[in-house]
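All remarks here apply to the structure that follows.
Note that one protein chain of the assembly has been removed; the remaining protein chains are unaltered in position.
Should a chain be cited, it is by its letter among A and B, assigned in written order, with residues numbered from 1 in that chain.
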Amino acid sequence: MAGQSAVAALRARGGGRPGRTARLFEFVLEPYYYLGPALILIALVMVLPLVVGLSYAFRDIRILAPVSGGFVGFDHFETLLFRDRVFWRSLGNTLWWTGGSLVFQFLLGLGLALLLNRQFGGRRLVQAVVFLPWAVPTFLSGLTFAWLFNPVIGPLPHWLAALGILSEPYNILGNPSIALWGPIVANVWFGIPFFAITLLAALQAIPRELYEAAAIDGANAWQRFTKVTLPFLAPMIAITVLLRTIWISNFADLVVVMTGGGPANATQILPSYIFTTAYRKLDFGYASAIATALLVLLFLYALILIRMRRALPSTT
Amino acid sequence: MSPQARLLAKDLALALGHRLAIALYMLFALFPLFWLIKISVTPDRLLFTEGIRLWPSEMTWANFSFVLLRSDFPAFFTNSVIVSLGTAIAVTLVAAAAGYAFSRFRFPGKYAVVFLLLLTQMFPLVMLIAPIYRLMAPLGLTDNLTGLIVVYTAFNVPFATFLMQSFFDGIPTDLEEAAMIDGCTRLSALRRVIFPLTLPGMAATLGFVFTAAWSELLFALMLINSEETMTFAVGLLTFVSKFSVDWGQMMAAGVLALIPACLFFAFIQRYLVQGLTAGALKG
Partner (left out) sequence: MTAFLRPGALVALGAAVLAAPAPASAQTTLQLVEVITSPQRTEVVQKLVDQFEAANPGVTVEITSLPWGQAFEKLATMVQGGQIPDVVEMPDRWMALYANNKQLVDLGPYMESWANADQLNERTVEFGSVVNDTMYMVPYGFYLRAMFWNKKLFGEAGLDGSPETMDEFMEASKKISELGGGKAGYCLRGGPGGANGYIMMMLNMMGHDDYFDAAGNSNLNSPDAIKGLQFLIDLYQNGYAPRDSVNWGFNEIVAGFYSGTCAMLDQDPDALIAVKERMNPEDFAVAPMPLGPAGKSFPTIGYAGWSMFEASQHKDDAWQLIAHLSSPESNLEWSKFVGVIPIYQGAEQDPAFATEQYAGWFTELNDERWQPTSMPTYLEEFGYFADVIVVQTGQEALLGQRSAEDVANEWAEYLTAAQQKWRASRQ
């Protein structure tokens, strides 16, 4: 193709100002070469199944029944929105679950990253240790926390009672009004390393001169934090918060292991409800409808967050 | 107090506060793990009667010896290591390329691709099991480690891509443009100039993906049937039978499983905390 040989000629000349066709190449094709492997893999292994999974929401799919699969239109959504009180309960719980988990793990993770962002004796050891919670399979950490909250075999209820937070040692996982905090605590424990390590890596990238310059200009610690640190951290914060929110919203393991969604659906969140519907009732169509509703909500959330991010001034 | 002494006192107080805060974090992170260890060394019959004590009255190594010597766990660990390493390397390579593209180029469809990657994270994985299973089975990718690596790589690429994009965003474009003007192709500029600077980013990505693959349970459970191919996470599930949970053994296996994850993370740490050489721009 003429464009290609022109580009080749340009390259042979060693760069220089690219012509129009070369610009076409650079702006359209070249990035897709780099994106290629990722796109192909994801398209095949994730997007295709995702489309199939989404299609279930409009069909009657019971996985063991060989003859199901008929198209039912919006029936599932109708039931979901107007006749399913468990769905609305789960939605509310999911908001608490996601909000509660995210706020604490983000703030504590950021705190930890700031603490780790300086040289001190034993820093490598500390870094390795605080990363451990992320390496434990969530099934196991869920069981461990369930164990810790059980007054028969765990210390936490007794300590909480001694501190006056609980009136007497009992298992908070059995109390519908506070049961959700059990999995939230486990999730915070699990998620702090994620924020700590990613934010630490971003903090490391901030040029020291900027802090020195700010100090020379008379900025105090808080001002250095808000004027230098935060703007540089903003991109990483945006992406980690976005991703972690999406992950937490879809994260059923801890709830399923620690409370099973009970008692009386007090801890039922959308992902655990989806799991129960799909793998206990074997109604994949309805489960997919719930999942689709969740996906729509998350998509809107991502849209808003990304718009906000693009609206903020960039640091580069 | 003299001004110097006051400054010194302030520095000491800050340092003390710093260490204290770190100690609290470590305590919080370690406490459940400590409990895990405690359960793994408690003899079965004391598990429920001595549940609340901080340390059992009698210790036993029987659980560890069972897991190491008389169960299939050594094989499970090996499988997990293979899968996790394979996934970590594959993801880092693919995501580095993709993250670079997002960082350096503006091109039509860019935000569509970004949303596509995000979209894949928004649908619960439990719903994807059935379609993925049906996709993998005819390709011969069920019940073997290769299939798992393929699936895990696909799952982790979106996050890793965004992570790598952030790291690339932190490296000024002047560096590779300078190299390209000097006659390098973009690829060799990447290799010679940019790559060393991305080591912290790649280390972080490797670390996260390794642990994600290491502790993944759902797909390992659903895609693998035969015992020889099981990963250790699924192996943990076998300790939960209908009538009892072999807590001691399960926790022992869990403790042992932390070691490779720990070692791997310790290994990449060296690269993680390396500050970027901002001096590259000055020369």
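Just so we're on the same page, a residue touches a chain if its C-beta (ideal position, glycine included) is under 8 Å from a C-beta of that chain, and two chains touch if they have at least 3 such contacts.
Small disclaimer: the values here were computed from a predicted structure and weren't measured.
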Contacts of the hidden chain among displayed chains: A, B
Option touching the unshown chain, where B:T42, B:T87 or B:T142 are the choices: B:T142
Among A:P137, A:P151 or A:G191, residue touching the chain not depicted: A:P151
Among B:T49, B:T173 or B:S188, residue touching the chain not depicted: B:T49
Chain B residues that touch the omitted chain in the full complex: 44-45, 48-49, 51, 129-130, 133-134, 137-144, 221-222, 225-229, 234, 237-238, 240-245
Touching residues (missing chain, whole complex) on chain A: 62-66, 86, 150-153, 170-171, 173-174, 176, 179, 259-265, 276, 279-282
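We adopt the following convention: only the chains that are shown with their structure count from here on.
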For chain A paired with chain B, centre-to-centre distance based on mean C-alpha positions, whole Å: 14
Chain A contact footprint on chain B (complex, rising order): 18-19, 21-22, 25-26, 28-30, 32-33, 35-36, 39, 47-48, 51-52, 54, 93-95, 97-98, 100-102, 104-108, 110-111, 113-128, 130-132, 135, 150-151, 153-155, 157-159, 161-163, 165-167, 169-170, 172, 180-181, 183, 185-186, 200-201, 204, 207-208, 211, 214-217, 233, 236-237, 247, 250-251, 254, 257-258, 261-262, 265-266, 269, 272-276, 278
Contact footprint of chain B on chain A as seen in their complex: 11, 14-15, 26-28, 30-32, 34-39, 41-42, 44-50, 52-54, 56, 63, 108, 111-112, 115-116, 118, 120, 123-124, 126-141, 143-145, 147-148, 150, 152-155, 158, 189, 192-194, 197-198, 200-202, 204-205, 207-209, 235-236, 239, 242-243, 246-247, 249-250, 252-253, 271, 274-275, 278-279, 284, 287-288, 291, 294-295, 298-299, 302, 306, 316
